[in-house]
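Working notes, structure below.
Of the protein chains in this complex, all but one are displayed in their positions.
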Amino acid sequence: MDFDFDPADESFREEVRSFIHDALPADIRERNVRNYHANRADTRRWTTILHERGWSAPSWPVAKGGTGWTPMQQFIFDEENFAAGAPLLETGGLKMIGPVIYTFGTPAQHERFNVPFLRGEISWGQGFSEPGAGSDLASLTTRAERQGDEWVITGHKMWTTNGHYANWLYLLVRTDPTQKQRGLSLILVPADAPGVTISPIIDIGEGHSLNEMFFDEVRVPAENLVGEENKGWTYAKFLLDRERAFSAEIPRNKRNFALLKQIAREARRGGRPLIEDGAFAARLAQLESDLDGLTWMTLRALARQGDSSWDLPVGSILKVRGTELQQTIGEMHVEALGDRGAYVYPEPDFATGEHHWPPGPDYAPGVLADFLYRRAVSIYGGSNEIQRTIIARQYLGL
Amino acid sequence: MDFDFDPADESFREEVRSFIHDALPADIRERNVRNYHANRADTRRWTTILHERGWSAPSWPVAKGGTGWTPMQQFIFDEENFAAGAPLLETGGLKMIGPVIYTFGTPAQHERFNVPFLRGEISWGQGFSEPGAGSDLASLTTRAERQGDEWVITGHKMWTTNGHYANWLYLLVRTDPTQKQRGLSLILVPADAPGVTISPIIDIGEGHSLNEMFFDEVRVPAENLVGEENKGWTYAKFLLDRERAFSAEIPRNKRNFALLKQIAREARRGGRPLIEDGAFAARLAQLESDLDGLTWMTLRALARQGDSSWDLPVGSILKVRGTELQQTIGEMHVEALGDRGAYVYPEPDFATGEHHWPPGPDYAPGVLADFLYRRAVSIYGGSNEIQRTIIARQYLGL
Amino acid sequence: MDFELNHEQVLLQDSVRRFVEKQYDFDTRRKLVREGGGFDPKHWAVFAELGWLAIGLPEKHGGLGGSAVELAIILEELGKGLVVEPFLPVAVLAAQALAAAGVTGEAAQVLADIGTGAARPVLAHGEIDALGEIAFVETAAVRGASGWSLTGRKSLVVGAPFATHYLVSARTSGAPDDPQGISLFLLQPGDAGLERIDVRLSDSSRASEIVLSAAEVPAARLIGTEGNAFAALAAAHAHATTLICAEAIGAMDKALWITRDYLKTRQQFGQPIGNFQALQHRMADMLIELELSRAQLFGALAALGSAPAVRDRAVSSAKVQIGKAARLVGGQAIQLHGGIGITEEYVIGHYFKRLTMINNAFGNVGYHLDRMSRLAAV
Partner (left out) sequence: MDFELNHEQVLLQDSVRRFVEKQYDFDTRRKLVREGGGFDPKHWAVFAELGWLAIGLPEKHGGLGGSAVELAIILEELGKGLVVEPFLPVAVLAAQALAAAGVTGEAAQVLADIGTGAARPVLAHGEIDALGEIAFVETAAVRGASGWSLTGRKSLVVGAPFATHYLVSARTSGAPDDPQGISLFLLQPGDAGLERIDVRLSDSSRASEIVLSAAEVPAARLIGTEGNAFAALAAAHAHATTLICAEAIGAMDKALWITRDYLKTRQQFGQPIGNFQALQHRMADMLIELELSRAQLFGALAALGSAPAVRDRAVSSAKVQIGKAARLVGGQAIQLHGGIGITEEYVIGHYFKRLTMINNAFGNVGYHLDRMSRLAAV
């Protein structure tokens, strides 16, 4: 056992921090640090900037155009990127369909999709969930039927993050109706294909990141199948396992906790700093402890990334507690903002930068919208109830 | 709606308080205020004293030798009795089998058992649970077979509170093996009958209140059956419903909360009074709020006692939260006692009054033992898990 | 002690319930908050017509002299419907402040006019650095030749965009957190030196920040006596805090049963998800919190007429419970719904938003725990 940070990692952190500090456009930072939903133009610009530095795919191997970084380096990059207020890189392409393509797809698919993606040119939308299949993906009903050298797709997908920005979609569709999980395949669909309709889902934070997608006999060429037919479930699961160390969203929790401390230092109750209230300070300290635990568990998971002999359900643990922590911090943001915690600060017009905000401290806009939207984090990606069942059944053998 | 306390109730409270103040022997008080397990001699003496005042059965009608008090008066009596450090009256005879006998039994049974009970002469032991049937009473296996004009009983009962003091036992036994709940009957058994063995169960607080009982072909006369054969379950349930308003144990929670505040005022952390610590004070205030909620819900339930049209699962709610509160207060007792919270203060010898206690403040002895024993309260009488299921299924219709 | 509604109270409950069910369905409300600015004069007219606005007013001021129990009945039903019009700010908070301040003249007329709907005063008292502390007032009133000059800022004045009058608290003496030295003034929209910045709130209701820049107030518009407004403010807050608890109970009750119904119909893994024991127990916990909240509401209602220390302890205790419950019931109502729960289109998220706002209104859980400690230490 050895708990010292590698000095090389520390200098890597300095390098990343310094690059982001210099390279991140101020207007992008200003928008993203507020936790409003990411905007495609910002993500694209930032991806392009990172691509010039060779950093647009931190989790990919060098041979595939990535950085070849260790899991720890990826984590450090994520922390620094988020802390600086840079947009998150696109999860769908970077961590989901991109690696599936270079691992299980054809070289031609990699050239066609991944290489432009690295330059920021492709935005992916994920089509997994359906109205009748939230946590229960095995019961997906969106069908893809093979007709000649085409797939014909009909169905209804839900909760597609940034679907309205997507130019390509990757869908988990049923290709064998006689099977459950083993009847699903991954198919790529152009967002502008005839028969595709993408409609916004506005969340309770009044933001638009989610979408639903309707497929009405949408036709795509046979070569848009990724990997083998009926193996879509296997690919999806393979990727989720790879990402388990990142499930607690430490970068987000850290930045939000820092914001909470800032608010608590500036907020007053009866004229006295809120942070000097013993009970409030104890709640802050409790969150700090929670964050420490999740951080060290994340570090441990990073050190064992790729070790399939390690059966601890670390992804489920980090997901459950990481999302709970996000929600608690958000609640306390709103609480500590006091009267201003009730005000709606609408998302600015990203094109013009204009906004119409009620009075309040500089850090207020974005807090409420984020707090409300983040009720979703304990639901999506396998609800926390599903995660607890996984822990109990698969690990504890109950 | 009218939330004023009835002035008559207030003067009743004064009358009770003053009587107990004058009548309660100091040595009984000293032992009982510490929350060690009750002692038969104390309970008997106190019952006799109350009997002389006509108060030994606060929940019984006058015609049966009780006080005829309203539910509110019964509650007030319980509060004052507990607050003063008087022993609890025997639940088994007072609230369980006694009322079953006078409601469903024969007048002869009432004369034989209840009348001496009112004078403190009978101590009852309950035989419901079994090793294989804790929460699942429908699966009881202790058998009573009719042979001529006798019942022959064989089986194993668990968790009999004060069974070691009992001179009579009331058992829920299987008289019809082809039925579940509807095959159970209530039968009375002398504790000294041949074939009865009563063994102590020592709890983790090192106290002895619980017992297990073995029945090896124990023979009792047929007339020891209470009410009708195979209706035992109905009688047991009937009584539990009657007692629902008392499920939060408000008198105990109030006295224990008062003790917690006393400890917190006297305890020091780094030389400063613990109660001045903001976070600790907030936890105390939270308990006070919890206690208020349970108290007002109890008052509401008292006002509607006997109203079977009221389907709110108030007994389950009070049981779940009342027991959780007991456990939290106990935890904080031990925590606030600090170093002395770890010391074992053994139960005194009740016969001689002798004890061998390590150093500590006057209020320390009894705290740890009670804290440990009270892990049981969320388990017995239908575990809190069972109560939640009852709420969800029976009231919420899930 | 009697926990049941009497005949008149049942009739009142029925009338509010009917209004909510017939005239305030979710689509109507959505339209109102999107296009109607969050206030429908027709609704207010109904409130007046059915006597709800007058019910809490003293008889000598033209009211019906009802108790807080009647107001609680109304608020619980309004809570079920997520009614956004400022009933509580006007008919409870401002009305109680006026009644407790012992008004005469113009202010007395305003009080009386609440009942008919002709006046809609709101209390402009809270300030950003108060965070629930009623005695904290930094807005200053300086005596001038013919009256007072007020300077300061009031935040989260709910209902102010629709108000006819503002009851503004300002300090005429003392330190910022001194209960002594607070006075109350009657102002109106359009008064010189008064700026109103309207804001939309997360529950879709409307409020304003009110900025006073040497606003001139004639001497006659001092309400009650100089420097002695704290008692009236505290009484008004005790009422409003209690009654927002009643509203929360209505909202929680509705959210709970909507969720129950959803659990019985939503299918996953081949069965209604309400079959899953972990969800059943969650629902049981929600019911427990709701019913304990109701119990605490009774406690607070019982204490409203008591001495301030007794009253405030009971009110804080109730608000603590309601805050805890609101968090659990609101949060879990969304969680148990899954994805649909976080959409603006669907009703359940709006209960969550209203419950979150109630939790932070009139002092959050932390404030009230602290106040309970302080009252216990006395």
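By written order: A, B and C. Residues from 1 in each chain.
In the analysis below, a contact is a pair of C-beta atoms (placed from the backbone, for glycine too) under 8 Å apart; a residue touches a chain by one contact, two chains touch by 3 or more.
Not measured: the values here are computed from a predicted model.
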item: In the full complex, displayed partners of the excluded chain; value: A, B, C
item: Omitted-chain contact residue, chosen from B:A8, B:A222, B:A258 or B:A342; value: B:A342
item: Given B:W55, B:Y102, B:Y373 or B:Y395, the one touching the chain that is not displayed; value: B:Y373
item: Touching residues (missing chain, whole complex) on chain B; value: 129, 132-136, 139, 158-159, 201-204, 206, 210, 267-271, 274, 277, 279-280, 283, 327, 331, 334-335, 338-344, 358-359, 368, 372-373, 375-376, 378-380, 383-385, 388
item: Contacts of chain C with the absent chain, listed as residue ranges; value: 276-278, 280-281
item: Chain not shown, touching residues in chain A; value: 1-6, 72, 261, 275, 278, 281-282, 284-286, 288-290, 292-297, 299-300, 303-304, 312-314, 316-317, 320-321, 385, 387-389, 391-393, 395-398
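Just so it is clear, only the chains that are shown with their structure count from here on.
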item: Centroid spacing, where centroids are CA-atom means, of chain A and chain C in whole angstrom; value: 38
item: Length of the line joining the C-alpha centres of chain B and chain C, rounded to whole Å; value: 42
item: Set of chain A residues in contact with two or more other chains; value: 277, 279
item: Set of chain C residues in contact with two or more other chains; value: 279, 366, 369-370
